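What follows is a single structure, written as structure tokens, with notes after it.
Excluded from the complex is one protein chain; the other protein chains are retained at their positions.
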Amino acid sequence: MSESLKSGIEQFKDNIFGLKDSLTKSYLRAGKPTSDMSRAALMVNNFFLHIQGAKTHINTLRPAYTLGMGLIAFYLFIITCVSGALVMIFYNPSIEHAYSTVKDINYVVFAGRLMRNVHKWSGEGMIVFVLLHMARVLYTNSYKRGREFNWLIGIVLLVLTFVLNLTGYMLPWDQLSYWALVIVSNIIQSPKELTDILGLTKFVDIGGIQKEFFLAGTVPGAATLNRVYFLHIMLLPIIITTFIGVHFWRIRKDGGLTVPDNFNSSCNVDCGNLVVLPKKTGGIFTTNKTYGLMTMSKGVTPAVDRDVENTVLSWPNLAIAEAAVFVLCLAAVIVYSIFVDAPLKEAANALIPENPAKAPWYFLGLQEMVSYSAFMGSIVIPMLSVLGLALIPYLDRDQSDVGIWFSGSAGKKVAIKTLIVGSVCLIGMLAFVVNFGWFRNWWPSIAQIWIILINPANLWLLFVCAWSIWIIKSTGSTRMGAIALFTMFLVSYLILTYVGTELRGPNWEFFWSKAQWPIH
Amino acid sequence: MSSTGEKTEIGRRDFLGVSAIVAGAIAMLSVVAGALRLTKSNVYYEQSQKFKIGRPENFPAGTKVKLDEKKVFIFSENSGLYAISSICTHLGCIVSQTDSGFLCPCHGSRYDGIGNVVGGPAPRALPWLEISLHEDGNLVVDASKEVKSGTMFLI
Partner (left out) sequence: MQSRFYASLLLISALILLAFVSYAGLRELNPEWKTYQKEYKRLFFNNAVTPDMKKKAAEYTVGIRQIYIKDLNRVDRCDNCHVGVENPLMAKEKVPYRQHSGTYLKDHPVTKFGCTICHLGQGNATNKKEAHAEGHDTYWDYPILPLKHIQSSCTQCHNMDFLSKHGADVIIEGEKLFNEKGCKGCHKLSGNGGVLGKALDGVGSQPIHYFPMRYVEGERTQPSWLKQHFEDPRKVVPESVMKVKLTPEEADKLTTYILSIRTYDPPKIYRRINEEPIVAKDGHALYNMYCVACHEDGKLSAFDENLKGTIPAIENPAFLMNADDRFIEMVVKEGRKGTPMTSWQLSSAGLTDEEIKKIVSYVALQRGHESSKPVSVNLKTGDKDAGKEIFNVRCALCHGEKGQGGLGLNLANQIIKKADDQYLFKTIRDGRATTPMPPFGSTGLGLTDQQIVNVISYIKAF
């Protein structure tokens, strides 16, 4: 009643002095996170946190299980976006000024060189960590039990990551950008190889139409730069952000991260440092509950001294883990960027090609295959590979051993066997081709169709498929086939990328190291 | 486990947690500060604010020059040289010279012959700019440095 006795001015005065409390209250509706209740409420009520559950399974917090790969990839994305926005302030997307504004970022912007490096390396780091995250999900058998669709979203994100990196590579308008654009536009044009053979080019030149659409011309120019810029800073970021949102939302919908069926409290010992186990008294989620007998049913009962299904509160357990990984990530990117500069070559010159004109490293595996047939190496085989990866959850429907690395020791053996066989065979094949060449070296007048149909890249793809099917046959498990297929993919990507990056020199000839490259 | 033992355990954890969060916050603040500093341009793509106008002997007493590109008037009298900015102090339009002084076309500010406001919305007089002699013997006007009205540069 005393409230009503206060005059309006006094109330106003109280409101002003009470601003701090009332602002906090309006922000943290359930009060400060001091109790289990308010901690849970904090997670649920916050827009950015609510995509995660109020409680998190202990297994999710084990670094040895997730390795934090997906989270790191996401953080790298955030870092890329922020650093990208910062360099964008100075960048001018015109062929007259693009190069000199990038130079300015390097020379006269405070920490500009560092920021450009951060943007470059966090972007390329995304590729590495998206692939590693994918490997983690595959090897822990985590693409099952409703998560099949999220695996597909993940594949889309992988492709988007590649394209975002590639479009960024083209923006500085230096020699690297220009000749990467030339190569990419000709890859886009490469269906012409097939339509030429079939004699369809004069009716419908798919490759040519695609190329001219992408370049807005026949050679890279001002209009191309505009298009690539639009893709890089607007269209692709919007798309990838949307898909990341869907990816996270699906994780929640699919029941969080995978957990082994037999996950038990034995983790308690080695998890002691990772999480704070709930207090045994008080709170709403503790085990300090009273049980009344409601009904008799068969099944496993939760251990009485454990929290519901081995979970802990997300705040602060998950929150501090995520904060730690973010700061670690940022620190790592900045340290790397201080010591390694992003490349910037001479201004674009349409008359003087780079030799070798290499694509960015993450596409050099493709370029190694492109060196046999542009159409197969850069369109058909990558498409088949992505398709093959995408179909893994649908072709391997064995629902057991979810959440266990390699699904146990058998899977580990398959993975190691595949690693060895794949490396030896692939290196052997590449060594053969480097030493003896291929059809065109033996029969110079051979028709292109034979090279399109039979080239080392195709043979390798066939071998990978055959190997995976043989594994399925010999182990009797589709899960082992999935492990074999994916391991082969990783081995191929790594070895081909290494060969393309380090062992190929001018005129795409073989060199043991860059030091042996002739001067030109 | 005794209750005191548990307390120190939690105390130690709290200290670690608090210091970790504080360190994280400071580190993030330093990153943000650097990023904000980055957004400020260090160099401007403009003509230099400081420019040479030639040797003193090119300005005999009685000279009145308007340097359009530099937005400045140069006057030479027996008592010395002075430079008056041609940028209106109201909203930055360029004033033109009239018989009685200067007139701004945008909002009608009027100034007398030495730049004092005599009418219109202009809040203050047209600034007099610093003139100095460069090491190489040329006169230099620095449009970024204002001097007191009536300050003559003696040749």
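Points worth noting:
Just so it is clear, A and B label the chains in written order, and each chain counts residues from 1 on its own.
By our rule, a contact is a pair of C-beta atoms (placed from the backbone, for glycine too) under 8 Å apart; a residue touches a chain by one contact, two chains touch by 3 or more.
From a predicted model like this one, the values you see are computed outputs, not experimental measurements.
Per the touch definition above, the residue from A:227, A:345, A:413 or A:440 contacting the chain not shown is A:345. From the set A:164, A:259, A:327 or A:370, the residue in touch with the chain omitted from the display is A:327, counting the whole complex. When the whole complex is considered, the residue among A:237, A:316 or A:356 that touches the unshown chain is A:316. Residue-level contact of chain B with the missing chain is found at 10, 13-14, 16-17, 19-21, 23-24, 26-28, 30-31, 34, 42-48, 51-52, 132, 134-136. Interface with the hidden chain, as seen from chain A, comprises residues 61, 63, 100, 103-104, 107-108, 110-111, 114, 174, 273-276, 316-317, 320-321, 323-325, 327-328, 330-331, 334-335, 338, 344-347, 349, 351-352, 518-520.
The rule we apply is simple: only the chains that are shown with their structure count from here on.
Residues of chain A touching chain B in their complex: 82, 86, 89-90, 104, 108-112, 115, 276, 316, 320, 323-324, 327, 330-331, 334.
Considering their complex, residues 13, 17, 20-21, 24, 27-28, 31, 34-35, 37-43 of chain B touch chain A.
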